[in-house]
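As you look at this complex, bear in mind that one protein chain is not there, while each of the others sits in place.
Right after this comes chain A.
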Amino acid sequence: MGGTRFIGVFLSRLLVEEGHQVTLFTRGKSPITQQLPGESDEDYAKFSSKVHILLFSRCYLKSDLLPHFETDAVDPKSRHKGKLETESLLESKDVNWTSIRPVYIYGPLNYNPVEEWFFHRLKAGRPIPIPSSGIQITQLGHVKDLAKAFVQVLCNEKASKQVFNISGKKYVTFDGLARACAKAGGFPEPEIIHYNPKEFDFGKKKAFPFRDQHFFASIDKAKSELGWKPEFDLVGGLADSYNLDFGRGTFRKEADFSTDDMILGKTLVLQS
């Protein structure tokens, strides 16, 4: 993991010298390979040519034409911009790399509150507040399927210097995701409340775990070129996450319903 900042920088060289296959797994926030002080150009080139870099990125420019394909325009303003610069830097250095674009990842031990956000509300028997129409389409990919894709990438020459979207085989609407989480956790069908996010000021808090837009990508390229395909369907994957994590009483972030209460308070007032 990592291998691009401190200990890993030195460790990866030792491993390569010993003849190991080294893969650097990075979000691209620091320069991927850097020449060490005192390291000759020749040694650096030998090292660079032997590592394989797996780069995570997620940065498509918003579009009315969907799904996103790997060839689509990327968003220059994305906070993942560093990753794109990294991709072009890697191209120029003749290093072996593959870029993976995973959309939203889920599964047991998820450090990003994606499914957990829904599970907290379902467990508390609370309505699920979803912005705007609820028909925005997103896409979740199970972490175990993502891991399998990485393995395929490392074993496959075809993956070299390529970009792949890796995620679930079907997409899901926001409303549909609330229902899928309920099914996965054995909860009754949830009450969904839609609201106009423009009518609220949530300050720094995130009222919903997804961007309020369509965001999903085609995995056709990975399927046809890597021979990879996702094993989990959405409800099955969410059940896996629930049964191995949230359902056992574990989660990463405590429930915080403050933004929910702002929304519910206002909508209750409107209805009365």
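To be clear about the criterion, a residue touches a chain if its C-beta (ideal position, glycine included) is under 8 Å from a C-beta of that chain, and two chains touch if they have at least 3 such contacts; residues count from 1.
Assume contacts and distances are computed from a predicted model.
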{"item": "Protein name, per the UniProt record, of whichever chain is missing from view (\"OSCP1 protein\", \"Nuclear pore complex protein Nup85\", \"Chloroplast stem-loop binding protein of 41 kDa\" or \"Cell cycle checkpoint protein RAD1\")", "value": "\"Chloroplast stem-loop binding protein of 41 kDa\""}
{"item": "Candidate in contact with the missing chain, chosen from A:Val95, A:Ala149 or A:Val172", "value": "A:Val172"}
{"item": "From A:Gln21, A:Asn112 or A:Ser133, residue that would touch the chain that is not displayed", "value": "A:Ser133"}
{"item": "Residues of chain A (touch criterion as defined above) contacting the omitted chain", "value": "63-67, 132-133, 135-137, 169-173, 175-177, 179-180, 214, 218, 220, 224, 234"}
